[in-house]
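Data block below; observations after.
A single protein chain has been omitted from the complex, and every remaining protein chain is retained in its original position.
Presenting chain A:
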């Protein structure tokens, strides 16, 4: 995450569609309560990352500007081909992230390609109407419940343990209804007499018989009123029968519903936590899977951007994720639950889907290609390119001859020779960058381009270590471009065949 925060950031928001609110850090998405804390946090935690990131992506822009400024006139003459080549890669360096999102979208369409043709059918939402009926009712309940909670709080705050005092206290908090005119129990309609006495709900003061009374245990009541139970030492000494509050059915139901809603919102058992870890793993590994396929394809194409070690490193990483997922899902299975319950089948289903995901997405990846084979392909491709360059040069020579520009033939022939020489060193340097470190760093002092190349090489190495192959790809492409630029420039300066400085530089390089 730290090595390329922008990417993971985007991935998360795109995939989950989850919307967070508050003072969020754009990189680590932590909620930081206030603007001051946020700026402070950003300055301290992400200053460094920010720099690296900026410099990585800005480097090419700068390099290009430099090239354009320094050699604009030369390019104007012969640079039409290189500028067209520069076009697409300029895109790719600026919009690396966008491109990846696109490719994700495409792979989704491959899975559901039949869906891309058809729109979702008609639909009709009734939720607004539903809310318009539901919400006024709920609000009424909510205010009623809040009133009860406040009363409960007052009632429990300093509840005397003595029963007489307690009754007094209760009546002070909530006025009891006058029961003299009530002849029948309002809920069961049985008449009151000596055996069936009147009782009062301690929260609304309503009247009912003993059979219709409900009881709320004091411990629960304390919790509801958000009072700590430890404080209430005297309550422990009460009689068993006194350690509850008499309530009418309605009040108890209101309190129960409230607690239910509260629970369902905050409920996060172990199962959920482990499950979320699995989903996170699954989400994180998806770009890696795509990347792996891309690397394998590119290797088979004979491109040299990625190496076999890249592929095998990434494969190893994917394998590790698969293993962790497997372990986590086993852990879910191990959580105790009642046999035959819904929870049990839930856990089995989760495990099943994990196994499926691992099997279908991770184990079915194409195997690593044979190293010798890849080398062969690369060799062939290189030969082909060289062949093409040679034929192109021959064609150019023929054209010269046809126009009878005999005088320039020798010169351009010389240019060609050194040109192909320069390319040779170029190729060599691609394969083995660390060797000519000393010489390049020396010449790098007077050539900003070489300097840039070296910096990029450093970044590539870094990115490879972090297994950030997106970046590797972008950097490699840009490296190629810079190298071509250097090569172009050298040829140009030789063709114009004048300045002794350039010649000297040429010697330095050789």
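A few remarks follow.
The rule is short, and it goes like this: a residue touches a chain if its C-beta (ideal position, glycine included) is under 8 Å from a C-beta of that chain, and two chains touch if they have at least 3 such contacts; residues count from 1.
By our rule, contacts and distances are computed from a predicted model.
Per the UniProt record, the absent chain's protein name among "CTLH domain-containing protein", "Vacuolar protein sorting-associated protein 45", "Armadillo repeat-containing protein 8" or "Origin recognition complex subunit 5" is "Vacuolar protein sorting-associated protein 45". Although one chain is not drawn, the whole complex shows that of A:164, A:267 or A:334 it is A:267 that touches it. Residues of chain A in touch with the missing chain: 16-18, 112, 114-115, 117-127, 129-131, 133-134, 137-138, 141, 257, 260-261, 263-265, 267-269, 271-272, 275, 279, 341-343, 345-346, 349-350, 352-353, 356-357, 359-360, 363-367.
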